[in-house]
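Removed: one protein chain of the complex. Kept in place: all other protein chains.
Now for chain A:
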Amino acid sequence: MQVYLPIAEMSVDALLLLGIGFGVGWLSGLFGVGGGFLLTPLLILIGIPAPVAVASGANQTLGASVSGLIAQWRRGNVDPRMGGVLLAGGFLGSGLGVLLFAWLRRLGQVDLAVSVFYVVILGSVGGLMVRESVRAILRRRRQGGPARLHAHLWMHGLPFKLRFRKSRLYISVIPPLLVGFGIGVLSAMMGVGGGFMLVPAMIYLLGMPTAVVIGTSLFQVVFVAANVTLLQAVQTGSVDIVLTLLLLVGGVAGAQFGASMGSRLRGEETRALLGLLVLGVALSLLWGLVVTPESEFAVGPMPL
């Protein structure tokens, strides 16, 4: 069943899109991440132009994260103050990211840049996740005993300290601002919400308690994704609402199954599996960059 995507200017099998949405939604329900990092490469793989895949991916992430945010907010697991600081950085970052994206598009290097970003970021995040979770599993096997909540690092000496009550932290606003900024740039470039990078950054860099991490990251993701959607719609005009909604329909259903399955897995195992998945995506994208292309030439529309 073909559906014509008005912005991508091509028709795609609607069932394929629903299936992709379902699969990604299932995984995101299972692992508690937005799933944008899987979605955008998959869309590029089925032939959606990279700009449309990135912009619509951000829009889909927004929709997928809203339901999670509502649930977390109800349970009081969102630190609005920390979320606000992250968001301030995120808005600046995504603004810069969209400009960078438009510039790369004019240069004709946007597909390469998106792929390289994915390979580098997913490769390192996936590698770290696998290493950390394998260590945790081994530690648990040997004997119990939780690690310290967080170490005191150089960054705790920075000025502009602020008290984050929900997170039980008294730290400088500079690290969360920087984290938010970096994630904002990446989310504009990669069409992801950044949850899979934000969660580790909040736990390991900022030392936030795990209970509020998911809710607060969703808070940031929803607003940054909304910002990216708007900026991409204005700047590059490549948000395809038909594509987004088809993916969301599949995704909402898939997340339902994933979430119920995820509650039966242990934390470390889940993280190890997610890390492997992230690494797998990175490797397959790397393969796409390295393998000799079928045609030596590529033809595309003239960028504005």
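Keep this in mind: contacts are C-beta pairs under 8 Å (C-beta built on N, C-alpha and C of every residue); 3 or more make two chains touch, one makes a residue touch a chain; residues count from 1.
Note that contacts and distances are computed from a predicted model.
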Undisplayed chain, where the name is taken from the UniProt record, one of "TIGR02186 family protein", "PadR family transcriptional regulator, regulatory protein PadR", "PEP-utilising enzyme mobile domain-containing protein" or "Deoxyribose-phosphate aldolase": "TIGR02186 family protein"
Selected from A:L16, A:L92 or A:V252 as touching the chain missing from the view: A:V252
Option touching the unshown chain, where A:I7, A:V130, A:A201 or A:A272 are the choices: A:I7
Full-complex contact with the absent chain, from A:L45, A:L112 or A:L162: A:L112
Contacting the left-out chain in the complete assembly, out of A:S65, A:S167 or A:S187: A:S65
Where the unshown chain meets chain A, residue by residue: 1-4, 6-7, 9-11, 14-15, 18, 59-60, 62-68, 70-71, 108-109, 111-112, 116, 222, 226, 229-234, 237, 239, 241-242, 244-246, 248-249, 252-253, 255-256, 259, 289-293, 295-303
